[in-house]
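One protein chain is absent from this view; the other protein chains keep their places.
Chain nomenclature is as follows: A and B, assigned in order of appearance, with residue numbering initiated at 1 for each chain independently.
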Amino acid sequence: MATIVQRPQLSLLERSYFPAILGGLWITIKHFIKTLFGQTKVTMQYPEQKWDSALPEWYRGAPTLVKDEHDRERCVACQLCEFICPPRAITIKPAEFPSNGPWAKVEKYPEKFDIDMIRCIYCGLCEEVCPEQAIFLRKDYSITGLTRAEMVHDKEKLYELGGVRHGLVNKWNEKK
Amino acid sequence: MSLMPSLDLFLQPEIFLVWTSALKTFVILGVVLTMVAYSVWAERKVSAFIQDRIGPNRVGWAGLIQPVADGVKLLLKENFVPGGVNKFFFSIAPSLAMIPSILVLAVLPFGSSLFGVPMVIANLDIGVLWVFAVSSLGVYGIVLAGWASNSKYPFLGGIRSSSQMISYELSLGLSVVPVFMITGTLNLGEIVQYQVDNGWMVFPAWFQTGAGLRDMTTESGSMFGLDLGKTLLWIPMMISFVVFIIAMFAETNRIPFDLPEAEQELVGGYHTEYSSMRFALFFLGEYAAMIAGSGVIVTLFLGGWSLPFVPDGSQGWFWGLVNIGTFFAKIAAIIFFFLWVRWTLPRFRFDQLMKLGWYVFFEVALINIFLTAGILAYLQS
Partner (left out) sequence: MLTILFWAFSVLMLAAAIAVVVFRNPVNSAMSLVLSFLALAALFITLDAFFIGIIQVLVYAGAVMVLFLFIIMLLDLKAETRRRLNIAALAGGLAVLGGFAVLITQIIKSLPSSTDHFPTLARTGYSDGYEIGMTLFTDFNLPFQIIGVLLLVSTVGVVTLSRRSLR
């Protein structure tokens, strides 16, 4: 069934556009003056003002490697993260501990651990898959660089970002 | 001793005219081109404030060096010429769009006088006609740009622009006829002088005593007051002012009449194919046209360089400078109005635009002429 929409009956004054135009001008000038005198809440000025303090605990920023409270690296170079990484951003070159050394039980450590931050999609799968709780996503979100090489985080950089993380990690425990 | 003959040479009437005119031209060009650059800044800032944003604030304090950065960017870009264009017209079209708006400035009285030199570059007796003649040439730049680009969207923009400009030039020209009927002159300087004596065209609430018909007191100086004639003439003046300012919006391709470059429909309109400095000439030419148009509005309706109770340049160089400052301040106010309207109103549809021009403003301007004639005849009887 056809619905007949009643067109509004405009008066001559309304059809002259002037009341609507003046009303619009009034609204815009109100906004102009309010912003001019700083009464309007405006966007955060990003590089100067950051929202770091508002970041939640579970924020997924750049992946980093962490050390334990004895300043020993937690990563055992199992390469699970390398395999699960969807964009294949992680490259690990494992190395073996000497069999007569104090850490022979651990067997492996990463000789090289690179995360290509151009590829990384911040999915957090590496953190989830890590059996040794060695890789964590931190709150750094502004990863920049001028070259591609600069955007690849090597082991040193990853530990620098990651820092130390306390907590039970079984693999270093001799008694276990 | 050796300096004196050269000074005398500079003060000979012809030589004096030449170098003062050259000086005025350079100063005005400098001031206006700076205003053009900063009206781009103002546009961005005003639009930001109206939309609850901050706008450019990185280059310099409050983004004040932004125009320089924009200019450098545009200069350093590749000046690309697409294949299949008519190279000659493609190249001269941007200049043709810019030149007329600058030529208009030649006849605008931008101040009273400074050290006895009248502050107008060319004091033509038919200054207003010069303004219309030159600004009517501005359409060539746009039409040729649209045609020479050999592309659909620029072509549509050019066609729209020419039909729009032809339509609105009529109302533009007819709406100022009442001003000439009242002042009895086409000379812009004399029109301003009339407004100094009798109050601004849109706000005739004061007058200079001892001038013309309305000599009501014997005291000298500016006075507030209205008489019957001024009150009656105020009505056609307001109609003229409104029609003129709307037609000026159409002439300068500003929203709500910016159909030649309607981004949503025509990509960029007539300058779609342009880049680098050629694009900048179109872009800045639009602002130059806006400033020239504002100058005409100020001169014809808002009293030019005059402020009530402020003497003119014959009272000393300080007042001469104040007058010049007043003129440019008024232009800045009108430009703010242009920007304010742009960020308030939506765009007209093309048929609405044509209908408005031909069915409404043309008739209103025409009737206004008869109304003014009637009032003048009544006042003189």
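Criterion: a contact is a pair of C-beta atoms (placed from the backbone, for glycine too) under 8 Å apart; a residue touches a chain by one contact, two chains touch by 3 or more.
Since this is a predicted model, take the numbers as computed values, not measurements.
Taking every chain of the complex into account, the absent chain touches B. In the complete complex, the hidden chain is touched by one of B:F49, B:Y140 or B:F244, namely B:Y140. Note that of B:I28, B:I50, B:A97 or B:M165, the residue touching the chain absent from this view is B:M165. When the missing chain is restored to the complex, the residue among B:F49, B:W130 or B:Y274 that touches it is B:W130. Considering the complete assembly, chain B touches the hidden chain via residues 86, 89, 124-126, 129-130, 132-134, 136-137, 139-140, 143-144, 146-147, 155, 158-159, 162-163, 165-166, 169, 185-187.
Basically, only the chains that are shown with their structure count from here on.
Between the Cα centres of chain A and chain B there is a gap of 53 Å. Interface residues of chain B, counted against chain A in their complex, comprise 46, 48-54, 57, 340-341, 343-345. The residues of chain A lying in touch with chain B in their complex are 21, 24-25, 27-29, 31-32, 34-36, 40-43, 45.
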